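All protein chains but one are shown at their positions in the complex.
Each chain gets a letter, A, B and C, in the order it is written, and its residues are counted from 1.
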Amino acid sequence: MTTLLWTIFHVLVFPGLLFCVVVGLLLAGLDRKLVARMQNRVGPPLLQPWYDFLKCCGKETIIPRHARRGLFLAAPVLGFAALITAALFIPVFSYSVYSTSADLVVILYLLTVVGVSMIVGAAASGSPFAGVGLSREMVAMISYELPFVLVMLAVGRMAGVGTPLGVTFSLQAIVDWQAANGNLLFHWSMIPAALAMLFVIPCEIGMHPFDIAEAETEICEGTLAEYSGPPAGLFRLTHCVKMYVMCALFCVLFLGGISTGYAALDALVMVVLSVVLTFVTMSVPHAVCARFKVEQVFKFYWTVVAGLALISLILVWLGL
Amino acid sequence: MTFDFSNFINNFPILAIMSLFLGAFVSSLVGRRSAKVRNTVVFLSMLISLVLILALIKPVLLEGKIINYWLGNWEPVNGWAFGNSLEVDALSLFFALIVVVAVFVSGVYSFFYMSHDDSLVNYYTLFLMLSGSVLGLVLSGDLFNMFVMIEIMTFTAVALTAFRNHYEGALEGAFKYLVVGSLGSTSVLIGIALIYSQMHTLNLAQIAAMLPGYDSPVILIAFAFLFVGFGSKAFLFPFHPLAADAHAVAPASISLMISGVLTKCGVYGIIRLCYCLYQNMDQTFVQYFVTGIGVISMFVCVTMAFNQHNFKRLLAFHSISQVGYVITVIGLGSALGMSAGLFHAMNHTIFKGLLFLTAGAVQHATGSLDLDELGGLSKKMPGTCALFLIGAASISGLPPFNGFASKWMIYQATFQKAGETGNFFFVVVCVAALITSVLTLASFIKVAQSVFFGQLNLKFANTKEVSLGMRIPMWILAALCILPGLFPDKVQQWLLTPATQAAMNAPGYIDAAMGSGYAASFAIPAYQPQQIFLSGAWQPVMWLLLLISVTLAVCIVALLGGDEKATVTSEISADTDCDPKYDSFFSGEASVYSQVGGSDLFWGFKHNWRRYFSFMHDWHSGVVNDYTLYGTAAIAVALVLCVIFL
Amino acid sequence: MIPYLTKALGNLFRAPATEKFPKGETPKAAPSYRGRIIYHPESCINCGLCMRVCAPQCMERTIEPLPNGDQKITLTFDLTSCTFCSMCADFCSRHSIELSDDYMIVGTKPEDFLVSGTFIKKAPPPKLTPEQIAELKAKAEAAKAAKAAAEKADG
Partner (left out) sequence: MFQRMIDKSMAKSPWIFHINAGSCNGCDIELVSVLTPRYDAERLGFRLTGTPRQADIVVVSGPVTSQTKDRLVRTLAQVPEPRVVVSLGSCPRSGNVFKGSYCVDGPLEKYTHVDVSVGGCTPKPEAIMAALAKASEILAEKRKEMRQA
């Protein structure tokens, strides 16, 4: 019985729903505030994403004529659920809940499920703007997949040296290895991979310079062109929570060694690190550069960022 | 004369094959007069072979017995096998299961799918011969018997491809398949002749015993010929453009057979060749060669499929890229690799069959397969759309479905192989596998958007959902799609481990046929089963529980939070048809028909790869002589490589 | 790319250049800003020049004759159709139209945008009837004759 209660607690509160939503909204609010401050303006209050979400919940949901009603309403819920499940599988430093039941490949595919749910939602809404939006979202997914995979393999090889198989995909092993011999970020051969991962985070989430899928100025909110009311609010919430999940993934992959005694303290450290990461990877590029064109995103990720990841993969493979 | 049932099981394989061939013969005899009689005969023969093969599961898979059936009771005389035999071990039964299930499903489907066509007697005769020959190939224990079955398989497949000869391109596709298919068959025949000249026997078990110790260049040449021959049956790299032409015009149930079953025979041939006959999969050259072919065909076919305009051509290229996955992982030589390959082969037949049947349903309902003009069918054909989504999700490897389970094992296998050997080539293979999986997802999203979602073309305004009879087999396949995905460890334990052990256990295979101790006499090392342990963890049930609980949590929060009348307004009555509120937003314009689909998707990706796509476009010229040129070039290259490195 | 970066990071530590408008006081407009119209009806003589010169025709005049012949004139300016070009203010010879620098012209009801003023225009003295004209003329000549006689007498 206690395990059931613990599971409900895990799913609903700590690494699950409540924690992710609160931290995600916090990160999103902070991001908008920092971008505003960098543009020399006051910027919205910190709780602005929370107000946006609540406002969307209060609005009316219109189902367009060409839309597939069932899929149209189910897509955001499915995407959000898959994202929270991925968050459950990511260990918060030493406090790992379900990370033994899934590894890096599963998390990679869960994040793909989140992307696919947005695409299916756009397809089900039947609007041409959504059609262009989903095609751009898919190109963005293809472009960040290669560096993400190279980083994953590099980390797997580096952390797997000790294991009998020589490689590992399991996050638990990666965290233990980092606890044993120092965070991966401080191994010089992994610096390019960490840099590549920093680039992958904004494209995965769809933050400003790489938000070709939801370019509101070009294709009228792209994938969310036909969404109004709670589904649109849920999609925006997924967008915010994804910021936290990607930062958490980076922290585990490259800073996994940090582990204070208690889970609460670990969670706090994770939040602080996520704030720093959000600033570095999402706020600064958002304030500084303009939105990329579609083929520029693809070319940038498959040449520059993939090159960085490949360098560290080769270095790791040579045993350095 | 007591009838002891125990060794009656030995007759099951031959009975299964015979029921199919007999069905072909009887249906052509009796089928002229009434369709009902013909359909029952066809259904009965399929059912008998299905039941017989399923009955074999317990003895062969679970108890590990290897059934040997010497035709005409020509037992081997003092260690020399001259009779023709059927040898059913766990590996061949695994493939037989795939074949029989696919045959049954596509047979039931074609009862309804082919209702528009005429001269169905020929169709069912050829169909049953095709399935009989495929089952014969998989169960046979004799090399030449395999060649005979390959011949029947190829020619019936060619005839069935051209069955709808009023389609433009049908005869041309069949002709190309005939020419290049026979090129493949002749290379198999040459290989068999070379082996026969050296070994003076055709029984697989005996050849497997004598061959490893036998050192003569002829054997290397035979290996090259046989490998390319089986490769052409599986439409691997140089033979892959042929598959697209053949599939695009074949009826959907035949496309299911070709891509689901025929390619698996090619894969079965390669496994037998490398693991059982030559036992040379542990040589690094053979691993590089097989994995290389797998990776090239995997990557080339997925990029070729990326900007196809025809639904079935796209599926055809994808089936070759999935077979490329299977070959890549089999080429690794590790036990995990073999079980991942077999798992993916099984899953591929299931989800590719489902996708081909949905393509057939779309063609049956709308009459066209062109991605640029279809669109918005999900409103008219909700059942087919749901089935397509299940198939597309499982082929692109989304977690709850079976595609993910096998792809996850493939990544484990390739990455572990890279870890053990410390060889960078296998890391490239793993990366290529992951990138191909994303490109598969991209092309299936393109198909989903251009066929099922978006706006309905006025030409197809009155399409109706296909009959239930067509959808039941699809639902069977869809259920099969989900089941292995949820319980991969059960599938691994019952199906995959015995099949992998059997594939790697050449001495067991030999002793079963030629009497125990025969393999030892030829100094074939006894078989120690390799332990499979994984570098990651994946419990799908845990994942599903979490997903459901989070979805429930979200719904509860939504219900709690949302006001009582959660105003979800949608168009209720027809008179609000002109109410602009429910038009999709066209920045103010009246919503005219403007479907975003087909070739105007993924511009960013195609723009960056335009030179590669134009090169591939010219390379796949569609001219038969080019394809035969590629085939002979493949044989030449294989010969040179085998002679130098093997 | 880099100069923007340094500028952006620099901004982080600088106070944002945003006016505290809805919270703080309303900033004043430029000195000669052409804002809301102020109409002084008492100095208006209803010459109608402003109406003739106004491009968007945003004035309306209602003339209401009173019993004693006077006219009660109300002139309303509809600010929603005014382009604030201040032609009317320039042409008004009596300077009775003036554009203030109040730019906060926000309202929810149409009446918020109407500026109107009314004044009574004295009736001109009554027209003389022909007999009265003849009588006045005669009185004038008599006065002239008397004056001429008086000059002759003291000449």
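In this section, a residue touches a chain if its C-beta (ideal position, glycine included) is under 8 Å from a C-beta of that chain, and two chains touch if they have at least 3 such contacts.
Here the structure is a predicted model, which means the values were calculated and not measured.
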Partner chains on view for the chain not depicted: A, B, C
Which of A:C57, A:L277 or A:L308 contacts the chain that the document leaves out: A:C57
Option from C:A8, C:C82 or C:I97 whose C-beta touches the chain left out: C:C82
Touching the absent chain when the full complex is considered, from A:V92, A:A225 or A:V294: A:A225
Listed residues A:G43, A:G121, A:P147 or A:G160, member touching the removed chain: A:G43
Residues from subunit C at the interface with the omitted partner, ascending: 16-19, 21-22, 26-27, 29, 35-36, 55-58, 78-85, 103-108, 110, 112-113
Sites on subunit B contacted by the missing partner chain, in the whole complex: 560-561, 563, 567, 579-581, 583, 585, 587-590
Interface residues of subunit A (partner: the chain not displayed): 32, 36, 39-45, 48, 50-52, 54-62, 129, 216-217, 219-221, 224-229, 232
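Note that only the chains that are shown with their structure count from here on.
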Interchain centroid distance [CA atoms averaged], subunit A/subunit B, Å: 35
Subunit A-subunit C separation of Cα centroids, rounded to whole Å: 64
Averaged-CA centre spacing for the pair subunit C and subunit B, given as whole angstrom: 89
Numbers and ranges of subunit B residues touching at least 2 other chains: none
Two or more partner chains touched - positions in subunit C: none
Of all residues in subunit C, those that touch subunit A in their complex: 1, 4-5, 8-9, 11-12, 14, 16-18
Subunit B to subunit A touching residues, read off their complex: 376, 378-379, 385, 389, 393, 396-399, 404, 408, 411-412, 415-416, 418-420, 422, 424, 427, 430-431, 434-435, 438-439, 441-442, 445-446, 448-449, 452-456, 533, 535-539, 542-543, 546-547, 549-551, 553-555, 557-558, 561-563, 566-571, 577, 581-587, 591, 594-597, 600-605, 607-608
In the complex with subunit C, residue positions of subunit A that touch it: 34, 36-43, 284, 287-289
